[in-house]
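Quick one: structure below, then a few questions.
Removed from the display is one protein chain of the complex; every other protein chain stays in position.
Moving on to chain A:
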Amino acid sequence: GIKVRKNKTQLTVDVKRFVKKLENISDDEAQEVLEEKNYVAALGICAQDPMGNGSSVSGGEVYSFQTPKRSSKMAELASELAQTPGQSVAPDPSKCPEKTAKTPQSSSNFLWAEIAWKCNLILLFDWQRAVLRGYMFHLLMHVFSLLLQSRKKEIVFTTPYRLRKRLAAPDPYLESESEYSASCSEEEDEEDQKEVSTVLSGRKTPAKTKAASTPPPRNTVAKKIKEDKMSNLVEEYFEAHSSSKVLTSDRTLQKLQKRRLNQQTLHDLLEKAPLAYAAEIKELNQQHESLFSKWMLQLHLGFNIVLYGLGSKRDLLEKFRTSVLQDSVHLVVNGYFPSITVRSILNSITEEVLEHIGTFRSPLDQLEFIIKRFKEDASLELYVLIHNLDSQMLRGERSQQILAQLSSLPTIYLIASIDHINAPLMWDQAKLSLYNWLWYETTTFSPYVEETSYENSLLVQQSGSLALSSLTHVLRSLTPNARGIFRLLAQYQLENKDNPSYPGLSFQDFYQQCREAFLVNSDLTLRAQLTEFRDHKLIRTKRGADGVEYLLIPVDDITLTDFLEKEDEDV
């Protein structure tokens, strides 16, 4: 700690020379910064103390990243992580005993702030005078060696871009500026200078403010921890939702020179990538598997079992099924499947388990029938395994109600898995008592291969391929006129893709255009055609504020462009 301090003062002297011209600007700003820092420091106490106490607050370990500074950016963290191979970022507090004594609020915070500050300085050198690289390197190394055994000097050194990201100083005051400069690759030097200087003026005072804001005696702090933590959480929420404008960089995946991966290549690539910690994961699984017999017992005693925890529980349940349920009637429900419904579950019970032919008017009737059958025949037993009980399709109130009622039958044994963080919110007390859950934590860390493999559960990276293929398939079966109609609409939509408030093409305009292209002769034919599109979910209609019907293709622009290109090729 002392060493770092010394270093800093040296540097400050150095820096002062070329900052002088900017000082008049930064002086009054510094005042503001000071106030702000006070506030932040106060916040810091709130947030850091529960962490410091650690064991006293159970959440402390779990939610360990309670840095009050929202601005500590992802990129910064990334580079930090990158530089600390297998090592904790937090420095040994014993290195700066005198400081911890004074300010129990996380010395690591402070040190990191200093490092960030030093990087700023170095950058300043870089931009302003192009100081010898060696010197800079030396400095950098010095700084880092104080805290960590840096192995990855190259990364830090050879990529100033990344360093600039680190420059996103941990100071909320600077958040917006530094953020933008960090993400837009090239900007004018002047702005940078100013920015760095503000960083400097802000940093000149930390020692003072820290001293001023030494926390009250321990015992009172300890008392306040709870409410502080609470209020901090609330503040974090409002911080996150205060402004409708969110500052993020404007980069898009398109600008990245990288082709999009489709499902298959993604799968192949992941196959190649070795699964990390396979041995440990296997051990975990074995632990869980030893519980199988217990599960059986508890299922038979009228409990149902729900599995939670990080990692796919599919394999585990599969194993349970193959090892224990071989000889009994069981039903596996893949909840993650995007088109699963309660109805299909009930159908498979009535048709395949009860071998009942016939239809039911409503799922409730069907449920009643099932309940009756199971009550009549006590020898009827059924194991139901549901992967992802909390999936999109099953999480609805009515579905859960029906499933809960099913599971409350004494001879239906339900074992299910949940993954979503808010999954338990699906159930109210009544449902919970119907389910009669026993919770089992089965963290497996195995990847959710099946669960995420369905197209619409994935992110933009590969979405579209399915949509595209379905588009082409459907359209291929249509008449040329119909294809022309769809093309018109697609083209019009692409022309308006830069208009964010584009409502869609109004029916009247569309009709006009189709007529002009000799595609339809009356609005009835067009309507008939549109109905067909709608049935295939190719278009969506929306009524505008003025009552006019607007037509939209619910596919993103890129897919649409691809589609049109493909069509052009075909023609």
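Annotations for the structure displayed:
As a working rule, a residue touches a chain if its C-beta (ideal position, glycine included) is under 8 Å from a C-beta of that chain, and two chains touch if they have at least 3 such contacts; residues count from 1.
Here is the rule we go by: contacts and distances are computed from a predicted model.
Missing chain, UniProt protein name, picked from "Vacuolar protein sorting-associated protein 33A", "Odorant receptor", "Origin recognition complex subunit 3" or "Adaptor related protein complex 1 subunit mu 3": "Origin recognition complex subunit 3".
Only one residue in the set A:Tyr448, A:Tyr492 or A:Phe507 touches the chain that does not appear here, and it is A:Tyr448. Only one of the listed residues, A:Leu233, A:Val329 or A:Ala517, touches the absent chain: A:Leu233. Residues of chain A that touch the chain left out of the display are 51, 54, 61-67, 70, 72-79, 81-90, 108, 151-152, 154-155, 162, 183, 232-233, 236-237, 239-241, 246-256, 258, 261, 265-266, 269-270, 272-273, 276-277, 280-281, 283-284, 293-294, 296-298, 300-301, 303, 308-311, 364, 401, 418-424, 429-430, 432-433, 436, 438-441, 443, 445, 447-448, 451-452, 457-462.
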